[in-house]
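Only one protein chain is missing; all other protein chains are in place.
Chain IDs A and B follow the sequence of writing; residue 1 opens each chain.
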Amino acid sequence: MTEKNPLSLQLKVEDFLPATDAEKQSLTQMRPGVSFWKDAMRRLRKNKVAMISLTVILIVMFFSFIVPNFYPYQYELQIKGSEYLKPMTYSTQEQLRIDAGEKVFPHILGTDNLGRDYAVRVMVGSRISLMVGLIASAIILLIGSTYGAVSGYFGGWVDLVMMRIVDIIYTVPDILLIVLISFAIRDPLAILAAKPGFGWIQTVGPNLISIFLVFALLYWVGMARIVRSQVLALKQNEYVTAARALGAGTGRIIRKHLLTNTIGTLIVTTTLQIPSSIFTESFLSFLGLGVAVPLPSLGSLASDALNGLNSYPYLLMAPALLISLIILSFNLLGDGLRDAFDPKMKS
Amino acid sequence: MLKYIIKRIFLAVMTIFVVATITFFLMNMVPGGPFVAEKSISAQAQAALHEKFGLDKPLIVQYKNYMLSAAQGDFGLSLKQRGRTVSDIIISKFPVSAKLGGIAVLLALSLGIPLGSIAALNRGKWLDDVIIVIATCGIAFPSFVICTVGMYVFGVYLGVLPTMGLTTPAHYVLPVFALSFYPTAYITRLMRSSMLDVIGQDYMRTARAKGLSQMASLFKHALRNAILPVITYVGPMLAFTLTGSFIVEKIFVIPGLGGQFVSSIVNRDYTVIMGTTIFLATLVITINALIDILYKFIDPRIQLK
Partner (left out) sequence: MNEYLVEIRNERLSFFTPAGEVKALNDVSLHVREGEVLGIVGESGSGKSVTSYSLMGLTAHPGRLIGGDIYFNGHHINKMSERELREIRGNEVSIIFQDPMTSLNPVFTVGNQIREVILMHTNKSRKEANERARELLQLVGINEPEKRLKQYPHELSGGMRQRVMIAIALACEPKLLIADEPTTALDVTIQAQIIELMMNLREKMGMSIILITHDLGVVAGMCDRIAVMYAGKVIESGTADEIFYQPSHEYTKGLLLSVPNINDREHKQLVPIEGLPVDMLNPPAGCPFAPRCRSCMKICLSTMPSYTKLSEEHYSACWLLDKAKFEGQSEVQHD
């Protein structure tokens, strides 16, 4: 090894005086500690794709939940003589009213075969799709996380039995059973709805209820598995032992320690569950097993549009593009959340 | 190993049994029962059913009779297609769906694996971005959107592809494309993340330190490991293409089992619905079990457990 010093240094006595702690400190910048939440949110905000997706979701929600309430047309309103209007056109009657000086709100996306304003139908349709996605995910979250947490926490034979049940449900081809269940319970629900006290079933729609029922019965297993494995991993952690030693009860441990620590995973899984539920609902609606007429959903709108595809392709494009956009946005937001909550989990 | 195989087969049989049971009782929730719900059933079919399943007997006896027949592949007569048994219908329609689904699965594998690997090896570059964007869209677009939009663009607007039936090779293009879109996208993403995981592994460094070229180490050491998760996806993919065929066959008017299933729902042909459900579920569950067992042979790490 060579001794080298390209420039000869001029050294002074003061240089060899001991440095103060303050001087030493100035060299080591400590990064301030940030809380888990703040850190995750900061990462999420920096993720452009996720933020754009979130914006798209909020805009779609605004148009599907709020705008239809103030919209000049109702989704079930059939305007005689306005069948199959092209976007931004008016029927002869409407044209006459305009000529008479009346103001007529344009049919932005035209009208369908029964003369219903298509824009409001698409908006209400996406409301149904979003509602199904959100409610179904909430149900899945509730059942799945409880089941998984209980199974993982107690372990032993409880875990064994509970997980065998999950295994069986997991290997069942779910779409097949969903089709079957929604088909089979359609009639019994309709009968039940006719009875006094069950009128609410009619309001919500028997098909929607059967969809929720199916989700509640089948779709929670994925969530249960994830939560269980998280709980199993956390159970080994020392702070749980510490909490136990301090006399915390089982319920408290599950709530306070385990669930708060799995919250990141829960948020991510639920967010990714939403598009998958919307997907399934649209699938069923497309097959005619979804929402009841005249209520539209994006799937049934697309299915209806198929009949007039040659002449009225725009009737297909609006719901098709919208549902793709919604599912895409939720997927991307979910990916963003996953990256934000657990940078290591990055796929 | 043997213990695992037995356990896995037992689980599969159990699941098939549970699905068949659920199917039977769900169908019996239909007011009046599946076999007598419609007035339009031919007297001959009604009589045959009556004899076979003993419709006057208690539900549990009917269940036993149905399960015993089903176990022998006999699902009774169709309520709507006169004189045809459910098994006949399945046997005549399934090969069409199987061929379509098989092509779609092969296409998905042969596109998804290379695309995912290429994306992983070009991580962060434009090629990776392009593949990710396409794959993300592929996962987000429901199959009916792909079908209908594809049908409109290529069938109606451009008029270059036929949109109905399944008679010439050109007829296969749109349905196969629609069926394989999602699995291709999914495999691409799966392969990409598993490849990224593998190329970061220590044994890849060992391979390079031995003097293997980048290509040789990828083909020998990385691919074999990275492809393992894709194998586990083959089961779900199969289930997806089978159920996906409901929509695809309905839209493209293809005379397969999926289209048949959908029209029997519309027609309330209960025996066909039950038979088809049990048949498809059995198929999916069996193949899933076979793949799980196969997987144990392929991945030596879990061979001993």
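The rule is short, and it goes like this: contacts are C-beta pairs under 8 Å (C-beta built on N, C-alpha and C of every residue); 3 or more make two chains touch, one makes a residue touch a chain.
Predicted, not measured: the structure shown is a model, and the values here were computed from it.
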{"item": "Contact list for the unshown chain, restricted to visible chains", "value": "A, B"}
{"item": "Of B:Phe17, B:Tyr203 or B:Phe219, the residue in touch with the unshown chain", "value": "B:Tyr203"}
{"item": "Hidden partner chain, touching residue among B:Lys80, B:Arg192, B:His221 or B:Lys250", "value": "B:His221"}
{"item": "Touch list for chain B against the chain that is not drawn", "value": "201-203, 205-214, 220-221, 224-225, 299-301, 303-304"}
{"item": "In chain A, positions touching the absent partner", "value": "1-5, 8-19, 23-25, 27-29"}
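Basically, only the chains that are shown with their structure count from here on.
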{"item": "Chain centre separation (chain A, chain B; CA means) in Å", "value": "25"}
{"item": "For the chain A and chain B complex, residues of the former touching the latter", "value": "167-168, 171-173, 175-177, 179-181, 183-185, 187-188, 191, 275, 279, 282-283, 286-289, 299, 302-303, 305-306, 309-310, 313, 316-317, 320-321, 323-324, 327-328, 331-332, 347"}
{"item": "Chain B to chain A touching residues, read off their complex", "value": "11-12, 14-15, 18-19, 22-23, 26-27, 29-31, 136-137, 139-145, 148-149, 151-152, 156-157, 189, 192-193, 239, 242-243, 246-247, 250-251, 261-262, 265-266, 273, 277, 280-281, 284-285, 288-289"}
